[in-house]
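Excluded from the complex is one protein chain; the other protein chains are retained at their positions.
Note that the chains are named A, B and C in the order they appear, and that numbering of residues resets to 1 at the start of each chain.
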Amino acid sequence: MNRGATEDQIGAVTSKIQSFGLDANISRGTERTVIGAIGDERKLDPEMFDSLSGVEYSMHIVKQYKIVSRESHRQDSIIDVGGIPVGGTQVQVIGGPCSVETQEQMDSAAQHVGAAGCKLMRGGAFKPRTSPYTFQGNGEEGLKMFRKAADKYKLRIVTELMDARMLDTFLRYDVDVIQIGTRSMQNFELLKEVGRINKPVILKRGMSATVSEWLMAAEYIAAGGNHNIIFCERGIRTFETAYRNVMDVTCIPVLKKETHLPVIVDPSHAGGKAWMVPALARAAIAAGADGLLVETHPNPCEAWCDADQALNPQEFQDLMGSLRGIAEVIGRNL
Amino acid sequence: MNRGATEDQIGAVTSKIQSFGLDANISRGTERTVIGAIGDERKLDPEMFDSLSGVEYSMHIVKQYKIVSRESHRQDSIIDVGGIPVGGTQVQVIGGPCSVETQEQMDSAAQHVGAAGCKLMRGGAFKPRTSPYTFQGNGEEGLKMFRKAADKYKLRIVTELMDARMLDTFLRYDVDVIQIGTRSMQNFELLKEVGRINKPVILKRGMSATVSEWLMAAEYIAAGGNHNIIFCERGIRTFETAYRNVMDVTCIPVLKKETHLPVIVDPSHAGGKAWMVPALARAAIAAGADGLLVETHPNPCEAWCDADQALNPQEFQDLMGSLRGIAEVIGRNL
Amino acid sequence: MNRGATEDQIGAVTSKIQSFGLDANISRGTERTVIGAIGDERKLDPEMFDSLSGVEYSMHIVKQYKIVSRESHRQDSIIDVGGIPVGGTQVQVIGGPCSVETQEQMDSAAQHVGAAGCKLMRGGAFKPRTSPYTFQGNGEEGLKMFRKAADKYKLRIVTELMDARMLDTFLRYDVDVIQIGTRSMQNFELLKEVGRINKPVILKRGMSATVSEWLMAAEYIAAGGNHNIIFCERGIRTFETAYRNVMDVTCIPVLKKETHLPVIVDPSHAGGKAWMVPALARAAIAAGADGLLVETHPNPCEAWCDADQALNPQEFQDLMGSLRGIAEVIGRNL
Partner (left out) sequence: MNRGATEDQIGAVTSKIQSFGLDANISRGTERTVIGAIGDERKLDPEMFDSLSGVEYSMHIVKQYKIVSRESHRQDSIIDVGGIPVGGTQVQVIGGPCSVETQEQMDSAAQHVGAAGCKLMRGGAFKPRTSPYTFQGNGEEGLKMFRKAADKYKLRIVTELMDARMLDTFLRYDVDVIQIGTRSMQNFELLKEVGRINKPVILKRGMSATVSEWLMAAEYIAAGGNHNIIFCERGIRTFETAYRNVMDVTCIPVLKKETHLPVIVDPSHAGGKAWMVPALARAAIAAGADGLLVETHPNPCEAWCDADQALNPQEFQDLMGSLRGIAEVIGRNL
């Protein structure tokens, strides 16, 4: 309450709390009176109280997310992707090109991704692009090529869903992990749709989403019944212009504390340049990430998009080696 | 090019530019060589060049947006909303509650919004909410109530579309202006859909979208054929925690320079508190905005959402008075 | 406290609060226990408690600033600058060039600044520059030229102090208002020095300082005995690259609520381009600012620094006219 709040004002707040079936605890300090709501405060919205007179501000003490919270589920969850575990002691690197270009490119990529030891592969058939005039992905044709190439090398596939109307198509091609991109993290209708199916979902962090908003976005999926959620940090937007985004390693230990779900990192989109990827990938694993999404292309100079951030097959394989070493230092394996 | 780039590297860049049908201009400085592409560089993607060896970085000189740019259309565009102009010398204030609650509330709101001199009214039937456990709007029933209330007072209606699958419903209730919310600014599939129809669109700025990304999002709509676009600044996300967002007044003169389309401001969502709204609303008009989206509710303390940011009818009417004064000082009317 | 905090942990926190002479209020909710400290909590540091086991987090309820707070002094303070009031109903525009270049330039600038109706003039003798290789100001010689030019036109002078060791020199030239620049907002030793003298101080906001940190910086000055403090917003750093800074108009009503001291705005440094200045200046006054710092130069194209952000004499005079109109609409004069 404001300094000098009256008894009537205090009473009004107390009544409003009680009208929702909670109790009120009144603590009178020397300068301020603080009123606490006792009960399930998720029913209350702070803004209901901010508009009452005499209220300085109001806030939640209990977190708004439930199903995804570590409090509701103490052990680490391991997500099963067609028999491949994400989470737990095993670290999973998901390699592949930015976009599905041709069958030949995908076959070649699947071959080198598998050879480097990966069990999952990434690739975009539908691409969110800032400009309407640039390549938007191969669409359904791309899904078909991706599925075919991955099957040949026994890889599970990860690809981005941008539009709820395409979900059936994704299921038809048996996409193993549905990726929700950074621009869709708060596309609540899309989150509700993937919450209704039983497929693992990689939920990328919005480019300027707080950890709390990200957890709430996951809660949207979980609330629909789908608890197979993998968080993916991909760099946040800051004032810095020397690189595309700032990869936020701090979110890794913080998420590990707040949620039982696995956390992976995309160092390729974070840095935006292939030469930065090995340093960032190593940092993510050292900080405790459960896996990575890494762009790698059979021939980066000829990639149709994000050419400057893909590793070539040799760089990718070298990176896998040093990641294996770091994983072992912290008691994991890759 | 990097310092010490070789002639072969310079040649490779030059060839790549020429392979897209453009010419190359090579400028050799004392420390760096700069290569310029001459022709329609929108065909080129800087990342195609960043991956070539010897390249330090590459960038666009020409802007990526065309239809929405001031260069393509010198005069200010005036958007016609059922006979009401947005843009030009007239300033339009669009008042109304955060969400459609009941028919009675909407009737009362429409009455006081119209009485204050507004021609357009706002209200949300579908609400994007951070938590899946809070009120999500009245949906189609809300559209019906809104339409009915607005018709009684001859007001045009503005309401948010979150899902392409609801577009037909919006058209059925003859929504006058479709609002694309901050979280949907880069929902490219949704932008393409509203690009195909012939209805005015208010495009809110993403909460951390650059002006350039915002113009590109508008270009997605325009590229589909719908040029009836109104930009709406609603506060950006920064490090500051004392208020919800930072209302960016600088974007007003900058957009006026870059685009011919109207620019309005939402001071209610920017500040997040009703007591800040008059100062912010006045600042927006003084900076040259073509209008405002202002939350006002017949009884803010009982609003179902964002209760603490709505003006009551008297506050709203008082604000209209001072805005009229400011509009006149800068040669406009309201 | 964490969910599941033990009675011993609750007891330890309670004891620690009591050891500082305060009382503890314990509120046991269904999911969390909240412990409040009752008494002058400025003696406590939240981090003292965050390190105790069982504590989830701790925070201040009462604000850390006292002397500068609106709670300690209800009326608006008016700062007396050699007989000229800053704060109150009068709006003060402080015009002048970025840097003191020559006597001739300063005489010419003082003439046009005075002619436009200003009572105070700005100009830098010591310039903080990002690069060590660019012009760093004329130093003491510049102060002398500035004083001479200002005296001729009966203007008070405002100039930046970067180094405590130069304070005596500033006093010798009888600088009327000492400006603390954005990079010095948390130069605590410098703040303490200007806190010991009895001269008005303009305290610019750090380029990414929160309002709370800014108020605390002012509290450093006030704690030394100098209460003649004027806040100056000059744009904050964000992700946006289309303009130098984002002028934060929201801080104006917020500061007016939190502090009794005057608030001015520098639209020139905020936007960084002369063509943006009129819109930003009008927005600042409309939002309730008590004045402005505006760069104006007799011949902007020949200015030695920040050439692209200075208004020429005619533009400056035109701006004064429209500002006067806006001031009147909101019950002030200029």
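In this section, a contact is a pair of C-beta atoms (placed from the backbone, for glycine too) under 8 Å apart; a residue touches a chain by one contact, two chains touch by 3 or more.
Since the model is a prediction, treat every value here as computed from it, not as a measurement.
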Residue, one of A:84, A:166, A:197 or A:211, that touches the chain absent here: A:211
Sole contact to the chain not displayed, among C:94, C:247 or C:305: C:305
Contacts of chain B with the absent chain, listed as residue ranges: 3, 25, 27-32, 34, 36-41, 61-62, 71, 208, 237-239, 241
Interface with the unshown chain - residue positions in chain A: 208, 210-212, 236, 238-243, 246-254, 257, 270-271, 275-276, 279-280, 282-288, 322, 325-326, 329-330
Those residues of chain C which, in the complete complex, touch the missing chain: 42, 45, 47-48, 50-52, 64, 128-134, 162-165, 183-184, 186-189, 192, 207-208, 213, 216, 219-220, 223, 237, 273-274, 300-301, 303, 305-310
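Throughout what follows, only the chains that are shown with their structure count from here on.
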Most central chain, Cα average position: B
Far-end chain from chain C, centres as C-alpha averages: A
Same-residue or different-residue interface between chain A and chain C, half as cut-off: same
Intercentroid distance (Cα basis), chain B paired with chain A, Å: 27
Chain B and chain C: spacing of chain centres that average the CA atoms, whole Å: 31
Intercentroid distance (Cα basis), chain C paired with chain A, Å: 39
Shared interface positions of chain C, touching two or more other chains: 208, 238-239, 241
